[in-house]
Structures are given as C-alpha cells and as structure tokens.
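Only a single protein chain was left out; the remaining protein chains are all shown in position.
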Amino acid sequence: MFRCTDVSKRFGATQAVAGVSLEVPAGQVLALMGENGAGKSTFMAMIAGEVVPDEGELAVDGHVLRGTPADSRGAGVAIVHQELSLFPNLTVGENITLGRTPRNRIGLTDHRASKVQARAALDRVGFDIDPDRPVADLGAAERQLVEVAKAIATTPKLLILDEPTSSLEQGEVQLLHRAVQRLTDEGTAVVFVSHRLDEVFQFSDLIAVMRTGALVAAGPKAEWDEDRLIQTMVGREIQQLYPPRGAEAPRGGIAALELDGITGGGVHDITLRVEAGRIVGVSGLEGHGQHTVAELATGVRSPDAGTIRVAGQDTRLRDPRGALKAGIAYVPPNRREAGLFLPLSIRDNLATAAQRRLHPRGVVSPGRESRAIDPVIERLHLRYSSTFQRVADLSGGNQQKVLFGRWLLAGDLRVLVLDDPTRGVDVGARAEIYRLLRELTDDGMGVLLVSTDMLELLGLADEIHVMYEGRITGTVDGADATEESIMALASGRAAA
Amino acid sequence: MSAVLGATTRANLKPTIPIWIVTILAVVVAFAVSTPFRTGTNASSLLLGMAPLLLVAAGQGIVILTGGIDLSVGSVVSLATVITASSLGDGSGTLNVALVVVAGVVIGTANGVGVAAGINPLVMTLATMGIVKGGALLIMDSPGGTVPASLLEGLTWSFGSVPLTFLISLGVVVVAWLLTSETRFGHTLYAVGHSGIGARRAALRTNRTLIVAYALSGLLASLGGLVLVGRVFSGDPLIGDAFSLDSITAVLLGGIAVVGGRGALLGIIPGVLLLALVDNLLNLAGVFSYYQYITKGMILIVALALYNAAGGELKIGGVRLLPGRGSKPDAGAPA
Partner (left out) sequence: MSAPTVTPPAENPEATTPAAPTRLQALGRHRSLGVSYGLALLFVIALGLTTKNGFSPERILNIVGQDAQLGMAVIGQAVVMLSGGLDLSIGPVMNLASIVSAVIMDGSNGNIPLAVAVTIAAGGAVGVVNGLLVAKLRIAPLLATLAVGTILQGIYYVWTEGQPKGNVAPGFRAIADDRILGFLPVSIVVWVALWSLVAFVLYRTTWGKGLYATGANPRAAWLSGIATSRKVIGAYVIAGMCAAIAGMQLTAYSGAASVNAADSYTLTTVAAAVIGGVAFAGGIGGLAGPFAGVLVLVFLDTILETLGVPSATQYIAQGLILIIMMLVSRRLNRGARGRDDA
C-alpha cells in the first residue's frame, strides 16, 4: 500500500532523514515514534509532497510520489498537520470542502450540497458542529477535530496524523480512534505520530522508531512494550543528555521572579516562584496556556489581574524591554519567527541584547564586540566558520545555541524564561544547551522552563507545574515526577 | 438567505456596513444642504466619474484579497485611454476595444506570473507600471487622439441621468463579488490571502489563483481606462496615475483588509461613492481642485487608522463587524 525505499533528505548541515525504508499495508496503522528532531516531521512532509527527498522514492498504491502537495493529494494522501492548517477566515464547512466545493449549474457554490458533504465528514469523526461556524471562533481542540474531518472527508488511501491528539481530551481521543478504525476497515493505511505511549499501543498495528533521521527499529505491536519503546526512542542518550543536578539550591529566600495570582490571555490564577539557582518547569499539553505563562512572565503580554514580583519588588512589566531592564530574558518558542535575525550575522545576532552594555556611548567598537563575543562562542561550542556568517546558514541546533548565547552576553540577568527551547534541535546541541542551563543555574540564575517535551522537564526541572485548561492543576517535585503523574494532571484526569 | 449566500460571504459583508452608513449619511447630507448637488446633470457627472474607478477598484480589490497589491493599474488605465483614442483598423473601434482587453490581460498576467514566481507584488507591479507607462508614452506623448465615433457614442450613452457605463461597472462589481465569494476560485482566493504557504500545503492551485487575480486586475483596469474615455473624449498617457492610489483607497475604505483574505468586494461600491462624493462636493463648493490631494490622503489615513485602532475587530453595539483575523487559538480557556 504505502512503501518507501531508501529515502534521504538533507537540510544544509543537518541530515534530517537518512535512508528510511518502510512499508505499511492497507488497513494497518503504523505508529511512527521518535524524539523531537528525530526526523519524523520531515519524513511526513515528504509523504505530503511538501519536501522533495534527495534520494529514494515513496509510493502510494503503486503511484510514485512526485513531490508536490497536489500530486500527493491526487495519489490519495491526506494529512493532519501538527500546526493546524485550517483557514480561520473561512467556515468549518468551507474548510472541509476547500478546493472541491460542490457547484450549481452556473458555477456558484451549492451551499446545500456543500453542507451535506461537510456534515457527512464531521459525522465520520462523530463531531457535532455547525458547518457554518467560522473557524476563527473555534478552540484548539475543535479545530483539530475539524482538521481530521477534512482529511478523511474523501476516504484517503493513506492518512497521516501528526500528533493529532495533542490538544484533545480523552473523550475526543476516543472519537478520533473510532474514526480511524472505520477508515482502516475500508482499507486506508494510517501513519500516526504521537508522544502519548498509551495511545500508541491502543491505536496501532505496527510501530516504527526513528532516531537522528534513521529508522532504528520497526515491527508489529506485539513485539513492543513501553520500556523497549522508550529505550529505542532515546537510546542511552537520556543519561548523557541531562547533566546531573548540582547541590540543592537553598530554598525559601526571596524569589527572583514571582507570579502571584496572574490572570490574562486565557490563563487563570497562575502562582509560581522562580528562585535563584533553580529550574522551574511548566508542563501541559499543546494549547493549555503554558506559552501564555511564559509571555506573561516576560512582558510580552500584560496580565489582567495579579502581581508580578521581581526580587521581592512589585514590578509592572510593560514590554520585553521593561522585563529585560528588570533582569528577565525570554527565549521564545519558534526561533526562526520570533528569535533570530536570519539574514544577519552570528555576531549581530549574539550582540543584539548587549549593545547598550558593550557600547554605552552608542558608537560600536568592533574590537570590543569581538572581545565580548569570542568567549561566549567558545562557551557555546558553536560550529561555525566565521562570526560574519549568516545565521540562516547554521544548523537548527547551532541556531538555537546562538539564540541562547544572546542572553549569555546580555549580562545582569536574574531569570531566564525559556519556551520549548529544544524543539527541532538535534541531540548533540540539546546536550550542550542543557549543560549551559545547569551552568547558569549554578551561577545563581533562576530558570522558568516551559516545555511540551516531558522528558526534558523530567530531566532538568527541580519543580514542575502542570497546566490544564489555563490553570495550574498540580505541582510535582522534579525528583519524584514521572511521565504518568504529569500526564494525569495535564489531561485533567487528576487534580492535586 | 442562507441557501443563497455562504456563511463566509455573509460574514464578510459585515465590515462593509460602517462605510455604507457613512456614505449614505454623506449623500443625504449633501442632498439636503447643496442645491447644485440635487441637479440631474450633477448626478450624471457624479455617476459617470464613478464608473472607471469602480472597475479599477474591483480589480485592485481582487488582488488585495490575495494579500498583494497592484500599483500598475494607473498606467494600465492610461494605456487603455491611449489605445482607445488611436486610429486603428476600420475606425469602428472594434479593434481598439479588442486591443484594450488584450493589453489589460497580458499586463495583468505578467504581474501574476512574476508574483507567483515569488517577486514581491509591490516591486513587480511597480516595474510593470514603469514599462506600461513607457509604452503609453511611446504611443502618444501628449494628450490627444480621436476616439472612433461609434465607440464614443456607446461610452457616453445614458438613461436619463444614469450613464450606461455606470450601470455596467456596477454590474461588473457585483459579478466580481460573486466570483470572489461564491465560487471555488473565490474560496481559494481567500485561502491564499490568509496564507500562501498554507494554501500550497492544502494542495490548492495557488499559482493559478494568483495569476488569474492579477490578470483580472489588469483587465478591469484596462476596461476602466476605456470607460474613462467616455468622460474625457481623448487619450492621455498620464491620466491614470491617480487611479493607483484611488483604487487602493476605495478598496480599503470598503473594509477589505490590506493583509488579504478578509472583506467583501461589494464594499468598494460605497468606497468609490464616498471618494467621488468628496471630489464632487469640493468641486461644487468651488474649492481649489488641489485640495483634493489633501482630502484623499487624509481619508486614507483616517480610514486605516480607524480600522487598525479597532484591532482587527470592529464592534458596533455588540455586533462584531470585523472578525479578528485568524485569532490565535488562545489557551484552551473555559468560557
């Protein structure tokens, strides 16, 4: 049904996918597993026709994919993306039938037929929503279900689900499960990516694991259990990845940063303390408000209610600039969109936040800049050819290091707020970043680490706040936390 | 109603409500206050003046819905007047009209191909603007020419005080509105306007949609030039320059978002009417015509500032007139 042979793809310096061969028979569900940056997304983008493989070929039902979205679509591939790709300026029904809207005799949209089609697709997912609702009005979970309905509206031959349950609740996950089952009964092959292990075992017939771009193991579900799966996914890296915790930092002092009953932007009554030398984690499933917490803590958003205290002083953070003056720096989640200056040099990217400190009179002295930058680059273990090199030409991991280095240079920081700092970063660079984080906390900096990567939080954080529907539902100590205890809180199944 | 128009079509009509209200109020006030405004000749000249801009703005609106912009429309209008006023073929004007149509489509298609190839719409249309302007000046370096009599007759035909060209232009706007809101092409257009990458990912025919959008803009601008000849009776290689700004202003006044993907083409009717009305009243009041530059610029700034101040969401009396553009799915907050 779906077959790929020796598929490889390279992005600049990064080998994203290396020689993957794989087969999924009709009516079977393959769970594709792997850590962030293991190459799953690139692999799926190749199936979707968004990325053209450098080598190898992919085929659906004998049709060799030519590497355009239209061709893949034509071959019967439907995809549900991790980042939702609905058009909020259109309605649910219009999104579902987009590109093949039924027409009446004079070529205008036949709304009656269109609605019938949309409703039929929604029914297959068991989701009851008015097709006339604008997508802009829907929440993350509703959008995800619509997205699935859109993908299966045309009974695809191959359905790709990229973390389809990340913002769904238990009941909705079951809806999705039943919809997938109905499709496989009709002979659709499914490739499915998720980080929830229980779901993987519930949904799939086959399990395949990718690591650093290569397929490291594949086989029927019966051959797998959770332990083997986790071990295969992370290799032995988990031990190397997270540097050991240092001596327990003294507790109970004045918190470097304290949020007290903060409400705004969809989160409610957030109270947490970040003390010097500690890493405080915030966990939650995608769309439950954890990014908003990071934004509220760094002046990106202003809270509607509640107090923020920096080193014990009530502080109003007007904007990121104000937060920075108070000693709070922010590493945003999507480094390409919100973090880096891609067309500019490594040097300019690093020095951005340090200009005033390095050149108090406003005139740039390249010599002084170099003297400040060189040790930081050293500390970052950056792979580069010249400090004048464009950041766009670095690999993802090195880009993230540069972003990180910006705050090493800035000086006088109390708290570093990081939001998903290692998404799409290779393992080597992740280890470096974790090591740096530890060094910083050892030097007395406080860290607020927002992450959707549970292993990362388990490996680093001294304390983990778990969010569900915009509230902190529980707090667990970093040393005793387990994936299960966090997941229970994050999915609203348990309250602490 | 719901069976006739799609939900998005209806939702997109809401942002046009404020401009309709303002424009109708302005007409009523003008009617009440100004005696010369009430005359048939004035109505006729007002409507005749609106016709070309309605056409050009309809094309501009289609392009702006894709998130682009067409700065070449002004030159295309000029070129069309020059072609119309050239002595061609048997003098019946058929060849002139055919050439006007072809020129518009070709220029528009060139813009579309460039934009689809990834050139910034602004630079692409700026470049064609220069090229077309040069072409118009090569054909006719100063205003003049003669318009085929039969053609001119058609262009100046009028039912009482209502010129034929105005009615046709109005019809074209309505058809363009249906095309952009009630067809597959239209849905694709709005999808591209919201996110070109998203549309490509969704396997929509992004390039074809862009090319068609710019081709339509070229065609409509060209027809706008043809209709303009019905008012000025000659060709002029520079007459269209103002149309670029005016068409953009009319489109934005009509509630179409400059970022693309939101608004309804019907909104340009009150938009154009308001612009024409301001000019008309300034004329009637005997104000120095140069003041029109100032009023036009002010109207554009004020309109944009108001729409922006509403933060993408315009509410009047609790009715949401402008839906927030793809508002981020904020944290799954319970209502």
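Read from first to last, the chains carry the letters A and B; within each, the first residue is number 1.
By our rule, a residue touches a chain if its C-beta (ideal position, glycine included) is under 8 Å from a C-beta of that chain, and two chains touch if they have at least 3 such contacts.
These numbers were taken from a predicted model, which means no experiment stands behind them.
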- Out of A:202, A:345 or A:475, which is the one that touches the chain we can't see? A:345
- Where the complex has a chain not shown, which of B:95, B:164 or B:245 is the residue touching it? B:245
- Item | Footprint left on subunit B by the chain that the document does not show | 69, 114, 117-120, 122-124, 126-131, 133-138, 141, 245, 248, 252, 258, 288, 290-298, 300-301, 304-305, 308-309
- Item | Contact set of subunit A toward the excluded chain (per top definition) | 11-16, 41-42, 44-45, 50-51, 212, 236-241, 244, 298, 300, 319-321, 323-325, 330, 332, 336-345, 348, 351-353, 355-356, 359, 362-364, 383, 385-386, 388-390, 392-393, 395-398, 406, 426-429, 431-432, 435
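Here, only the chains that are shown with their structure count from here on.
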- Mind pulling up the subunit B residues that touch subunit A in the complex? 2-8, 11, 178, 182-184, 187-188, 190-191, 193-195, 198-205, 261-262, 323-327, 329-334
- Note on the structure: subunit A contacts subunit B in the complex at 48-50, 69-70, 72-73, 81, 84-85, 87-91, 93-94, 98-101, 103, 107-109, 111-112, 114, 132-134, 136-141, 143, 167, 265-268, 287-292, 469-470
